[in-house]
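Take this structure first; my questions come after.
A single protein chain has been omitted; all remaining protein chains appear in their positions.
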């Protein structure tokens, strides 16, 4: 396992098409464009089916990076994993998190495991495979491949697995119907949930958090089956899953460390605090440690309540529950961390317990 | 000043028309209907111009209370102050807070000031007076009258002033135009902000938080002028202001105490914690003390940022900024207090500093 | 078959709680409250799960009518069929249509069939029966009972069948799960579509428009199965179907006549014109005939296109497709009839062909 250096850069954006911050850092030499492995972004769309801010952001980034990499925009999109999560409700603030990786010597005195990152892709799925066991199994395979790519062998060292997965459109449902097959749902909006859920179950299978056999009918029903570190986002622009594993690796010489906790519900302040503490941050941070970013999933609890009190997120026809949940969890995390520029993503099906979700924190070490 | 007993009851509701919880408490004798002075509610509408859940809740309560009070529903609405704040975004949970007041002996050993409540009304306003100095001055007069009614003489003992104020509709704007007068705004939605802002400035004037002279053009512009304890809600159903003062009074024999703090921005976790501590609650509560409810105002900071990071609430044409802000602040307060059944109301113009707002807490003493 | 007199009154409302127009007509003697059989209303909510304007309107009407009928509000709700359709998007205007029926002598010279109305109820459904064959079969029985009640024996004389049907909530889904049964869907919003669809299929079965055997899996899938005269609305306030049949009857002495046509898609202007002409209205109306109201269903075509061009209604996460469709079809019908005070209701699953829907017109004869 070669030693790698992994960098993490958080860059505020003024709109989904704003690439100026990243370009400035490339221009100044702070970021070597050839080392960029993945970009996770929060964009200010609705996070739903017709959220075009995600693909707009990706298009803008690919166009801007193309000349820097000597590639066509299309080739840039193949080379770098772009995961845009739409929806900056409430105090959430649009931004990009850029992950870089390059070969490095691990300094002699470096103690402990440091941030590692790895990536893998599944094959393309048929529309009728989304939200079902085929998506689960293929995702599990890709998670293991991404762990190896990250230089991580112990599942306990995996703290966040970000997956980008497809959704159904009218056209895709039609295509399945034309083959005589039914899709898991005919609604584009609810297909996003199915795809996110199956992808998360794939992470759970890969990490041994749940057993290897998950049936089609368990997806979106057996909420006791979940991964504590999965974060999945569905988007219209692809038909396969892209898997990014973040964890701590003995072969990394990074200045960063990652930890996580699991929110049991959407108001689990203790879990957020615990995640911060796991990397030496929180009310009394370890000297020199600073927050880089927080990555969390939010959802409306499917049983319609939070600690015994009814919520109204699932019955609201004006605002989708994912927007409600991101706003609320974003408010809590921003309050506890002091910044709204955090990555809170909606739709936590099978990602953490029902109504809760994973929360991971990356700290920069002194 | 006669001694009074003030009660506070928080009752969850299953919908805006649900009066069963209150009726059960009246049936069991827990609440004497003749002692009800005010009802503050969170209902699950959009909190905007066309939020009919507020008037529906009031209509349902008046119809249900009428036979208990031997009054017509209309007379009930005149007797009791009903303040319904629409919008239970995110984890916020619909509920009623019922305030009762009755004459009482103050027990000999009772120490310190206890929760007092008082009420007053302004005259009806003309549409062209809303959001302007006439509304400010009349509100200030009513605040002083409500303080006297509450048995509170020191402005420092006032911890929350809830005001219900009018808004403009197309018809009301037309009526002003027909008189040759222009209203502060022609938009129903933005009139809610003007009316809330002027009402809050009236509180600030009454309590000496700001000087006595506030000009028409200061409303919605001079955000350095504000009250730390004002909470104002606009509704279509009235043309005057209803003022409810909550504070601690030496003439109260209540089992409850109130305190407050001011959130400097929408992610000011420290202020929420401080408000909780001010009544002996928080991470290590005083023995026997329990949380009854939290009353807070939320708004999108007018400068478009929170602690240096851009928010997108004011540029969102799909969801009004008041809904965004309630969701985010509601998420934070729920996380720190452990419950989503809190009263977080939107539109904090001149209520606390720009982007922040008052947060008051009522605790039950052992 | 006794001869009946059937009256139809369209009354504009100033809000969901406005009963003043109806009360004025009762006060003036224009409407005998004891003759009111049904009230169809358009209210200005979102038409979705959390549209409380419907139940608010019903509550207000029941409270207002109770003393006029010497009944409790609850008994009024049992006696009169209230069908409130939420959503007055675009130019649609909130209003009530009040149907009265009383015994009458049919005048000697009266020619032709005249407007008849009949009503029937199904039994209460279990949550797991909604959207499935049980709901279809029970509805078909109730349609036949309502035809008999209307004095109509020939299905060709039935021009509009309005049905009010239940929806699923989180609680109802839980109740089914607790019994070990799965509901047709777990989403409250999509349960509205299932319930509307199964109810419409019940009309089709009763009128012989489709064969008697419809399977569970045909609901929301076999869109070639539909009724040309069904109009179904789901609401949270009931667990059974209420069926109202409108048609022309030889035993009616009404001053009104009804006709209908079927819109093949959401822009089928010719069908609207044809429906108007069927009762002597349109560009060159028969002398003395006037429009009372138009009743139509609207929906986004499930294939995502209208006459070959893509629509975006089904991919919009900000606005539900039912709101889009009502706005568009409402705009067309209002343009062709000259008024926005028409009853256009959303969600036309199995009501007319996919993407289209029934359109019925009631004219007053000279």
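The letters A, B and C name the chains in turn, as written, and every chain counts its residues from 1.
We adopt the following convention: a contact is a pair of C-beta atoms (placed from the backbone, for glycine too) under 8 Å apart; a residue touches a chain by one contact, two chains touch by 3 or more.
In this text the structure is predicted, and so the values were computed from the model without any measurement.
Every shown chain touched by the omitted chain in the complete complex is listed here: A, B, C. When the missing chain is restored to the complex, the residue among B:25, B:314 or B:365 that touches it is B:314.
Of the options C:123, C:215 or C:307, the residue whose C-beta touches the omitted chain is C:307. In the complete complex, the residue from B:51, B:128, B:257 or B:299 that touches the missing chain is B:51. Contact with the chain that does not appear here is found for just one residue of C:323, C:350 or C:364, C:323.
If you put the missing chain back, the residues of chain C touching it would be 12, 14, 44, 46, 88-95, 266-269, 272, 306-307, 309-313, 315-316, 318-319, 323-325, 327-332, 334-336, 338-341. Listed by residue number, the positions of chain B touching the unshown chain are 46-51, 169-171, 174, 186-190, 220, 302-304, 312, 314-318, 320.
In the full complex, chain A makes contact with the omitted chain through residues 15-17, 44-45, 50, 52-53, 55-56, 59-60, 63, 318.
Following the convention adopted for this analysis, only the chains that are shown with their structure count from here on.
As for how the two copies chain A and chain C face one another, over half of their interface residue numbers coincide.
Our note on geometry: chain A versus chain C, Cα centroid distance of 45 Å, whole angstroms. The multi-chain contact residues of chain B, meaning those touching 2 or more other chains, are 44, 318.
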